[in-house]
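Our next item is chain A:
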Amino acid sequence: REELAEAPPPSPMTDEALSFFCQMNISEHAGPKGQIHLKGMPGPIFFAQVRDLVAYLKSPERDAEITAIYVSDMGAAQNWREVGHENWISAESAHFVIDAGVAGGMGAPEIVPFANAGAAQDFAARYGGSIVALSAIPDAAALAPVDLDTPLEDPA
Partner candidate 1 sequence: PLRDGAIAETLDLAAPGDTLRLRPGTYVEKTLLDKSVTLDGGGVATLDGGGQGSVVTITAPNAVVQGLTIVGSGSDHESIDSGVQLLKGATGAVVRDNHLIGNLYGVDIHGAHDALVIDNRIDGRQDRRMNDRGNGIYVWNAPGAQVTGNDVRWGRDGIFVNSSKRNLFSDNRFRDLRFAVHYMYVNNSEVSGNISIGNDLGYAVMFSKRVRVTGNLSVNDREHGIMLNYTNSSEITGNSVQNGENRCAFLYNSNKNTFSGNRFQGCEIGIHFTAGSADNQITGNAFIANRTQVKYVSTRWDEWSMDGVGNHWSDFAAYDVDGNGIADTAYRPNDVMDQVLWTQPAAKLLLGSPAVQLVRWSQAAFPALLPGGVMDSFPLMQPAPVSVPEFGGDLDG
Partner candidate 2 sequence: MGEIVLNIENAGKSRAALQVLDGVSLNAATGQRIALLGHNGAGKSTLMKAVLGLTPLSAGRISVAGSAPGSAAARAATAYLPEAVAFHKSLTGREQLTLFARLADCPVAQVAGYLDRVGLSEAADRRIGTYSKGMRQRLGLAQVLLGRPKLALLDEPTSGLDPISRHELYAIIDEMAELGTAVLIASHTLTEVEARTDRIAILRAGRLVADDTLENLTLRAGLPTRLRIRANGDAAGRIVDATGGTRVNGMSVDLLCAPERKMTELRRLSAMGDVVADIEMHPPRLEDLYRHYSTGENH
């Protein structure tokens, strides 16, 4: 897309970064993170879970025009807990594992992004789920009500 040419670079994750919806510090939580850059705003808005980022994208609400979307590359993450501060990849090019039954940093079922399709397949092979592109993530994966009693796996 055209605006990618002028897209701002990803911001490193800091300890101050608050998750957009729940106002909690994302660095304190495990699992993949996301950030969305909006036109006219100094910094990106962060998401403690990729699921929430996708929910934001799927919501018709817009605070401003989106200029860039980044998610953590879990292939480049040290482990599930230490996702890394700099390993952002463009969400448009990422491979997402859905329905893996894994819990994100906040505890909701997570959508797990990878830069590398192979890494994604490895993850899916281990935890289940399927691999899709950003635009193909079904609404249910991000918006469906979450039954808190459903047990989820905490990946390593």
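Picked so that all candidates are chains of the complex that A comes from, given by their letters.
Here is the rule we use: contacts are C-beta pairs under 8 Å (C-beta built on N, C-alpha and C of every residue); 3 or more make two chains touch, one makes a residue touch a chain; residues count from 1.
Since the structure is predicted, the reported quantities are computational estimates derived from the model, not experimental observations.
Between chain A and the candidates 1 or 2, a touch occurs in this complex only for 1. Residues 15-16, 21-25, 55-56, 58-65, 106-108, 142-146, 148 of chain A touch candidate 1 in their complex.
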